[in-house]
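Note that one protein chain of the assembly has been removed; the remaining protein chains are unaltered in position.
Think of it as A, B and C in the order they're written, each chain with its own count starting at 1.
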Amino acid sequence: GDDDGEAPEDFKFGMILVGPQNDQGWSQAHYEAGLYVVEQLGLPADAMIVLDKVNTADRPETSIESVVDEMVAGGAQMIFATSDDMKDGIEAAAAQHPDIPMIWSSGDSAWADGKGYRADLTNLGNIMGRMEYAKMIAGCAAALTSQTGKLAYLGPLINDETRRLVNSAFLGARYCWENYREQDPSTLGFEVKWIGFWFNIPGFTLDPTQVTNEFLASGADVVISGIDTTEAIVRVGQAFAADEAVWAIPYDFRGACAAAPAACLGVPYFNWGPSYVDAMQSVIDDEFEATWLWLGPDWDDINNPDTSAVGWVSGEGLSAEASASLDDFIAGLGSGDIELYRGPLNWQDGSVFLTDGEEATDFQIWYAEQLLEGIVGASAAE
Amino acid sequence: MKRLRSAPLALAAALGAIVVILFAAGAPPLEAMRVIFEGAFGTTDRLGATLMAWTPLVLAAAGLLITFQAGLWNIGVEGQIAMGAIGAAWMARSVEGPSLVVVPLTLIGGAVFGAAWALIPAWLRTRFRVHEIFSGVALSFVAAAIAVYLIIGPWSRTGVASTSGTDIFDPRAWLPTIGSWRASPVGIGAAVAAVAAVLVLLRGSRFGLRIRAVGRNAESAHLLGIPTQRYLVAAFAMCGALAGIAGTVQATGFHHKLVPSISGGYGFLGVLVVLLAGFRALWIAPIALFFAAIQVGSTQLSLRLGIDSSLAGVIQGALVLVVLIVGGFQVYSAARGPVVTGEGEA
Amino acid sequence: MEVLAGVVAASAPLIYAVVGETITEKAGVVNLSLDGSIMLSAMVGFAAAATSGSVIVGFVAAIAVSMTIAGVVAFSGIALRLNQIAVGFVLFLLAKQLALFFGDPYIGRTGPQVAAWDLPLLSDIPVVGEVFFSHNLSVYGSFVAVIATGFFLARTRRGLEVRAVGERPEAAHARGIPVNRVRYAATLVGGAFVGMAGAAVSLDQIAGWRENLTVNLGWIALAFVIFGGWNPWRVALACLLYRGLLFVAGEFQVEFPEFVQVLTQLPFLLMILALTVLNTERFRVVARRFPRLRPFLAGEAPTALGTTFHPE
Partner (left out) sequence: MSLVLRNIHKHYGSVRANDGVDLEIAPGELHGLLGENGAGKSTLMKVVSGFIAADSGSIEFDGAPLGVASPRVALEHGIGMLHQDPLVFRPFSVLDNFLLGSAGGVLVDRKGGRSSLAEMAARYGFDFDPDADARSLTVGERQQLEITRLLWRGARVLILDEPTTGISEPQRVKLFAVLRQLAAERLIVIFVSHKLEEVEALCHRVTVMSRGRVVGRRELPTPRHDLVRLMFGDITLGGARPEVTLGDPALSLRGVAARTRGAPLHADLTVRRGEVLGLAGLEGSGQRTFLRLCAGLDPVGSGTIVIGGHDLAGKPYRRFLDAGVHYIPAGRLEEGLIAGLSVAEHFELVGPNRSFMVDRGAADTLAAERIAEFSIKGEAATTAEALSGGNQQRLLMAMAPDHPVLLLMEHPTRGLDLGSAQWVWDRMLRSRAGGTAIVFASSDLEELQRYSDRIAVFYEGRIIAVIPASTATSSSLGLLIGGVVS
């Protein structure tokens, strides 16, 4: 708004990234959101205190708590903890610094109806984009392009969020397979493999490149990446360069197709900038409240950098006719004509998720208990 | 002796190397060193963080000193730390009760698991003559695998299969701390005690004397009536126990949960510490503190100078290498026999 | 077929590393820095390629790096008579940290990759062609490495000398072989292969650089040198089996996800087992009774492995 207060000259904020800030994925998306904030609010260049690779493998000697301490000591008046992995740490830190507003992206600690609600942490808010839609689009693009009818999803670890995203991609794929490709939905193959973490920690997670190889080996021709880094697109790009009819859909970061443009069908990405600007503005105006925000795309222009929380950019790999269908699909989603979380839908184990005509609530979607019927892959540890 | 004489020269060379590296990294050397120092000791919190890293490091190093004196390359220490953490986590997860009960149990559990894990390479070495380096490395990976298995399997958070770790332990199982200080006096106490014990053991006790005898010349030791194999096994077990306590500190004192990379690399770093200390117990603690300071302080490099913190490891490694090689040159120029690692007064 | 082809391709880096270390150890030198060397050469290789735009430059840079490290191991072990294990271990950690540090700016960058190239004619052979001859030069190189090394050690004069030096240096000396020169040569050549391994990862297998990109590869290689009994052919076979195993592990995930990580460590258990068996008296007896079988049953470590030799 125009009545926004000016940011004080010495305003600083902390940005805690789980991966490398230049990972072409999740962490870079947050990092660039930070830069966007600095630019939008006209903050000094050094206003953002960044620490990347904050995870037990890369920084055994540091904990989220101590990083927050350091950032506060360094003058940060607001903290962004940008990974689901940081739950324990950021909640502890929020308790220790009740006067410092913090955002835990992708979390649910501020959702009054949520399972993880922490009423006591009035300084810890959550922001998440409704990536479901972008993943539906991704699934659709995959289904529109696939020749073998076998789609693969490179999953990170298993939790509510990741199950939610896999389900969405699957729903999008099945819809387009049925309605645009006019195929029997039961003929669509959709397999997910989990590497065990948001990105590859050799020795501890599966090697995403290896998993991608296995996907291709088993006949899948579109690999949808759900992890923070770009192994899938890189590996598929190699195969594509070797004249194989295979494509990939990276994740998280708008520029992720760059790794192998020709083999890229497009990328569903987060655009954290606008929401972070709002959050910080509220801090500057001293109006911060610990709220849980789950922000959808700006359906007028899902790629508007100043309004849309999530987006989709199509890649060179997508054929003209496919992108025509895709635009139609996107329009349908936007207008609400296409509602994919509507029953009948069953969980993977056959139990009922949504009865005929029933529409899923945010709660049901967010806390996806299982993968959906028709998806091959593990729903949980056991 | 020899190392003492080489120390100044080596330090000069090492500093030179570090400066070169810093320049290569486009960092103002003096500024960088100051930032690291402040980052490690600038505030009480930072001092706490440094001691938090020092604790497992010095525990591992103290244990390694025993195995080195016995002529063993216990590279498997990483796995022994991980196993210790698993043992501690097991205790923390399964035992309900006040800190006074649970904390000692976690420490014992860690020590026992670590020692047990160390007995495997000991057994392979004494019974099958399998070199401890290879069995050790292998077992470290196996231990890590077991940790990951527990984290995403039996001990996983409900509905979650993430290598980000198990649920937080019940705070009563945490190593107790004072105020906002993260370093636990219990952990630090354990570390100090361990160093003191090893010092006494290796320098003062008949046991230590025999360990050194076995490490230097097993055949002579046998002739003198020392049951050499038993001493090798004992050395492994002790190192394993100390490593296990290090793992406990990592799990219940630092992460407060079990994570895959629980060892934090302090085992390998411990080897560097012992090598740099020239196998002398007295030097373990200060050198470990120095390394921990570099480790922790380097976070400030990222925060303040935008320099990647892995510079810490570069400095540590370069330091030891340069000291080793300078020492080698001195022996070489003194035209003496081969330098056998494992020698040098304890 | 796709699967087998994938396994073959994925084995290439490991094969380079194991073959390199085999040559080094055959001459009696242990290069324990392998894991760090590979990582650093992978990083440097990628950086050089990304900056110059040429894969060749990348490989050359990678080789140069790991040869330098091997040179330090050889020099401090042979000339300074330092403990090869100690120096190798320190170099392992140092090289690893150097890779993390100097590699940071290159994380996530895209650079040139080894171009795919089906071997004319050969790739048309039904099964075999697809599995072995539809890759790229980096992968074919690993075949060449195995064949060449196997041939070098078994058939050439220099190869025989290398083995002699690692087996009984004083006897080699008595035969007029320049023991320490050969050891330097073998260590450097081995180092070159290790560099290839690194580059094969960052310029082909996992094109790109990310911290810990190659972690454990070096330790696995060191293990497989023993596992493969210091025999290039068996060593290569072990690598293929290992990669196959990993693939199977991946397939297992759907049933029991939590076991995958455990399975990936299986080769290490196998190695311990192998070492144990090789050292049992009964096994020695068998090996002694059937000398013909020995090369297949068990490789023996070069007798003088890790020792120094100084003619008075």
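Operating definition for what follows: a contact is a pair of C-beta atoms (placed from the backbone, for glycine too) under 8 Å apart; a residue touches a chain by one contact, two chains touch by 3 or more.
These figures come from a predicted structure and were not determined experimentally.
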Which shown chains does the chain we cannot see touch? B, C
The one of B:8, B:204 or B:286 in touch with the missing chain is B:204
Among B:98, B:171 or B:225, which residue is in touch with the absent chain? B:225
Extract the touching residues of subunit B with respect to the undisplayed chain. 200, 204-207, 209-210, 212-213, 216-217, 219-227, 343
Given the full complex, what residues of subunit C touch the hidden partner chain? 155-161, 163-164, 167-168, 170-177, 291, 294, 300, 303, 311-312
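Here is the rule we go by: only the chains that are shown with their structure count from here on.
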Connecting every touching chain pair, does the picture come out as line, ring, star, complete or other? complete
Using the average of all C-alpha atoms in each chain as its centre, how far is it in Å between subunit B and subunit C? 28
Mean-CA-position distance for subunit B and subunit A (Å): 38
Give the residues of subunit A touching no fewer than two other chains, as numbers and ranges. 57, 158, 194, 196, 201, 203-205, 378, 381-382
What are the residue numbers in subunit B that touch two or more other chains? 141, 144, 148, 152-153, 156, 161
Under the touch definition given earlier, write down the residues of subunit C that touch subunit A in their complex. 2-3, 5-6, 9-10, 104-105, 107-110, 113, 115-116, 134, 204-208, 210-216, 246-247, 250-251, 253-254, 256-258, 260-261, 264
Which residues, counting only subunit B, touch subunit C once they are in their complex? 24-25, 73, 75, 124, 128-131, 133-135, 137-139, 141-142, 144-146, 148-149, 152-154, 156, 161, 268-269, 271-272, 275, 308, 310-314, 316-318, 320-321, 324-325, 327-329, 331-332, 337-341
Report the residues of subunit A in contact with subunit B in the complex, numbered from low to high. 49-52, 55-57, 59-63, 65-67, 69-71, 73-74, 84-85, 88, 96, 157-160, 194, 196-197, 201, 203-205, 369, 378, 380-382
